[in-house]
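For this view, one protein chain was removed and the others were kept in their places.
On to subunit A.
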Amino acid sequence: MALQIAKTLLPLALTLAGTGIAQAQDTLYVATGGSQNMVDYVTDYLGPMFEAQNPGWSVNVVGTGPGDAGSQAILEKLTAQKAKDSWDTDVIVTAQLKTAEMVKDGLLMKYRDDIDTGKLVTSDVAKNALGTDVDGYVMPMFISQTAIAYNPALVDHVPTSMSGIRDWAEAHKGAFGYNGIKNGMSGVAFTTAWIYAFGGDADVLMKGPYDKAQEAGWDKAFAALKTFDQSVTFTPGNAGTLDMLNRGEIAMGPVWVDMFYSWQQDGRLNPGLKITLPEPGMPGQPYYYAIPAKAAHAEAAKKFIALATSPEVQAEGIVKKFNWYPGIDASHLQGVLDQASWDKLFTDIPPETLAKNAKPFPLGGYFTDMLEQYETQVTN
């Protein structure tokens, strides 16, 4: 009996001793904003791969939560350490608005030209984050897109435009659900799409210049949104919308495309649910890899990001496993990604629709005003 117990406990003791040793070695500290899937990406996939390729290193990842709040937490952590010579976070993964702020505050390191994969991205999002020049400071980890998910069993005629969605939701009280602006970015994205559709010239909001006069049409749009909110169900978050869709409590709502496909892939979501990208468009955003200006392990951080943005990892991890659109240019994935996995990204939303209706978020100034006015005019 005692032998039995010893036999069971021995491997456990060895494992514990093993982790003890690992902690004694160098640790790369990664902080990631975003939903739980982004933490999983590092803990389950990227972290172990980096550890295998770099003996002696272990990767420690913390998630700071979805939405701009998650990135704000990272910003505050870096700001708090500003006076110190060496900061305890090596790699950060943050959303656009706050990354732009960090670049402006001098909290980040210019590193893109130092890594081989820096050349693999030429898209505008790598240079410009909501109107702020971030060229050199960031590598896009992935591009993510929001869309409208719906339950075909409950929706006969799927609306193809924002005004169609508005009319549908008002005709089917409580069947449309979204998460407001306080509980994750899919709700923020829906609000943005609403302003793009009903608030005036969307192009200026995306491309600038920033001019308060452009917001003249917003009052009416927000008043309409307030009325619209009377006939919708509020969900508790990005995941909450998917949950409620899955349980049949709502029939339609804005979601992140990657979360939607991943949940379906994992069997957590009714395989019958579908997504559509309505006109004139809904926003998407990249998440950025960046290195704090005084990161303690900057060299290892560069290695980590180079691995994370290599065509192999972008193909296998970003596209195949987690269903994001790649951060580096899609042309570099040719040959490393099989056609079927690539096509899977476009099951419900064909590339033409994506090209036409996928929009960026508005410039920083408009974005902040929009969120403020949502609170003063819609919820209060």
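By definition in this document, contacts are C-beta pairs under 8 Å (C-beta built on N, C-alpha and C of every residue); 3 or more make two chains touch, one makes a residue touch a chain; residues count from 1.
Here is the rule we go by: contacts and distances are computed from a predicted model.
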item: Hidden chain of the complex, named as in its UniProt record, picked from "ABC transporter permease subunit", "Heme exporter protein C", "Zinc protease" or "FAD/FMN-containing dehydrogenase"; value: "ABC transporter permease subunit"
item: Contacting the left-out chain in the complete assembly, out of A:Ser58, A:Asn183, A:Gln264 or A:Asn323; value: A:Asn183
item: Residue touching the undisplayed chain, where the options are A:Asn37, A:Ser58, A:Gln72 or A:Thr132; value: A:Gln72
item: Option from A:Asn151, A:Thr235, A:Thr309 or A:Thr353 whose C-beta touches the chain left out; value: A:Thr235
item: Interface residues of subunit A (partner: the chain not displayed); value: 65, 67-69, 72-73, 75-76, 179-180, 182-183, 233-237, 240, 247-249, 372, 375-376, 379-380
